[in-house]
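Removed from the display is one protein chain of the complex; every other protein chain stays in position.
Naming follows writing order (A and B), and every chain is counted from residue 1.
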Amino acid sequence: MTMTGPNGAGRDEGLSLQQQRARSAVWFLAPMLVALFLVAAWPLGRTIWFSLTDTTLDNIYGGKFVGFSNYLRVRTLDSGAMLWRGTLVDPAWWNAVWNTVKFALISVILETVLGLLVALVLNAEFKGRGLVRAAILIPWAIPTIVSAKMWSWMLNDQFGIINNIMLNLGLIDHKIAWTASNDTAMIAVLIVDVWKTTPFMALLCLAGLQMVPRDIYEAARIDGIHPIKVFFRVTLPLIRPAVAVAVIFRMLDALRIFDLVYVLTPNSAATKTMSVISRENMIDFNKFAYGASQSTLLFAILAIFVALYIWLGKVDLTGETNR
Amino acid sequence: MSGTLAHRLWTILFYLFVAVIVIFAVFPFYYAIVTSFSTGTALFEVHYWPVTFDTSNYETVLGGRQFPRSIVNSVFIAATTVIFALFLAVTASYALSRVRFRGRGLLLMAILAVSMFPQIAVLAGMIEMIKFLGLFNTPWAMIISYTVFTLPFTVWVLTTFMRDLPVEIEEAAIVDGATPWIIITKVFLPLLWPALVTTGLLAFIGAWNEFLFALTFTLSEDQRTTPVAIAMLSGASVQEIPWGPIMAASVIVTVPLVVLVMIFQRKIVAGLTAGGVKG
Partner (left out) sequence: MTFKFKSLIAGSVMAAALSTAFSAVPASAEEITYVSGAVGKAVENFAALVKPWEEKTGNKVTLVPMPASTSDQFGQYRLWLAAGNSDIDLYQTDVIWAPQLADHFVDLSAAAKDLAPQHFPSIIQSQTVNGKLVALPIFTDAPALYYRKDLLEKYGKQPPKTWDELAATAKEIQDKEREAGAKDLWGFVWQGNAYEGLTCDALEWVKSFGGGQIVEPDGKISINNEKAAKALETAKSWVGTISPEGVLSYQEEEARGLWQSGNAVFMRNWPYAYTLGNGDDSKVKGKFDVTTLPVGGEGDTSAATLGGWNVAVSKYSKHQEAAISLAMYLAGPEAQKQRAIAESNLPTIISLYDDADIAKAQPIIPQWKNVFLNAVPRPSAPTLGKYNEVSSKFWSAVHDTLSGNGSAADNLAKLEADLTDLKGDQW
């Protein structure tokens, strides 16, 4: 897109209507583009730049360019041994990457399956459907901070109601420290995330389901095809595009998760995600540039992931091709 | 032979499943309400039903130092963010949806890409910018930074929505010689109201709930937004966690949202699906 002259109001004589409209489009787009440049492109660019310097938070403008040494550098000891340093060989970082990926995969799979189930229920006609739909929207409306606080209270090992319920039901024989123990911290985060986001998935799936014409089910019923078969052979292929888009949006949210982990299980190595470790380095450990390099890597990982997903899954995100 | 018994069993199972869904969804909120009405040692005992009805947690929070103030902040910040985003988005999405020009698809992808930015990736640059503009600890720091996630989203949804409006309504106006500005304000805006309400509401919720930027850019207590205020609610001593007031504050912050969502639930569903799903 090129910038045209200042009189783009679309009154120029001799221009085709199409050209006039294209010109005015520039002016309609300009404010948004400027805004997006200022709040997104510029800060992102600065973050990437910081990652190539030795900037500290105390001295933001005093950083020197140091190349890629925040990512990877080598130090040769007097003994001749080589020491590799930097984010790319930092076990804490890879632990965070692994945590994030594990969290994203499990939560998105669970949410998609449960979301579909809930959507199927909501797609059926029954009394009180509106109420149920309103009820499942509650978790989605609750601020993440609030839900993290609510759940950390419910998951509290001594006074929490979850342990109480499970003890009473005989599911566990001793109180579990959900958010603290390394074995269960991730489960706790997953529970809260699934609780909070399944409604969102369910609604997206429901919207897809409602576009499936009712007469298909009718025809299948008359032909005596088993409902489960109908679901896998007919419904699922029809709603696949809708679900595919929903999945990628959820996946991106999951990969950059911050506030839930920050409030629910701060400091737990078992749940520390890429965003959390990056902020920790930037602010708590006074390694601003190092944290910036981790943010940059997170951004790169997301970008590669989206590109692959669109390319491999042939997902049409813009809706441009079919018109 | 799928007799009535099997049918009835199926119905019971179905409603049981519905009940499980509803309980799972609503219970934490319910439990927060129960907790918010207990105090003292009663807090540290599990009760499934409200045993006490003690409003002192609410008095602590609302009568307290600054929580009402942070509600005002949150409302102001979220509302301004929404108005700002909608204003920019309406004109932009008109251009993106109704005008053909080179690079449109690319531009749409770029906008979508921004909505995928991890907040942490812009945090470092944003700190620098807010510091440079001297906006630390003012509502404008949040209003500006929230644009990074509200604007792409609103543009996206409104573009999808406008694209689906029939060509004919616009053609009639063009024939009458209307300028694009007139077309937007006089032809599209009236049709856009439902979409505006929905996207506005969704953006509002997003801004209302945001934590990372608010945590970074607020400083004095009277500038905090509600999520930060809740995260920072303090107890009667350094090491004490005030679960009662935290739950009371949580309930206060959540109830308006739940009410809004209840009222607009149909529209929200429509808006979410327009944002994410193309039929």
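Some points to look at:
The criterion applied here is as follows: a contact is a pair of C-beta atoms (placed from the backbone, for glycine too) under 8 Å apart; a residue touches a chain by one contact, two chains touch by 3 or more.
Quick caveat: nothing in here was measured; it's all calculated off a predicted structure.
Remark: the residues of chain A touching the chain excluded from display are 57-58, 60, 83, 85, 156-159, 174-182, 266-269, 283-286. Touching residues on chain B toward the chain that is not drawn are 40-41, 44, 65, 72, 76, 127, 131, 134, 136-140, 215-216, 219-223, 231-242.
The working rule: only the chains that are shown with their structure count from here on.
The centroid of the Cα atoms in chain A and the matching centroid in chain B are 16 Å apart.
Chain B makes touch with chain A in their complex at residues 14-15, 17-18, 21-22, 24-26, 28-29, 31-32, 35, 43-46, 48, 88-89, 91-92, 94-96, 98-105, 107-109, 111-114, 116-129, 131, 144-145, 147-148, 151-152, 155, 160, 163, 174, 179-181, 184, 205, 208-209, 211-212, 226-227, 230-231, 243, 246-247, 250, 253-254, 257-258, 260-262, 265, 268-269, 272-273, 276-279.
Residue ranges on chain A touching chain B, taken from their complex, read 1, 9-11, 17-18, 21-22, 24-26, 28-29, 31-33, 35-36, 38-47, 50, 60, 118, 121, 124, 126, 128, 132-147, 149-151, 153-154, 158-161, 164, 195, 199-200, 203-204, 206-208, 211, 241-242, 245-246, 249, 252, 255-256, 258-259, 262-263, 274-275, 278-279, 282, 288, 291-292, 295-296, 298-299, 302-303, 306, 316-320, 322-323.
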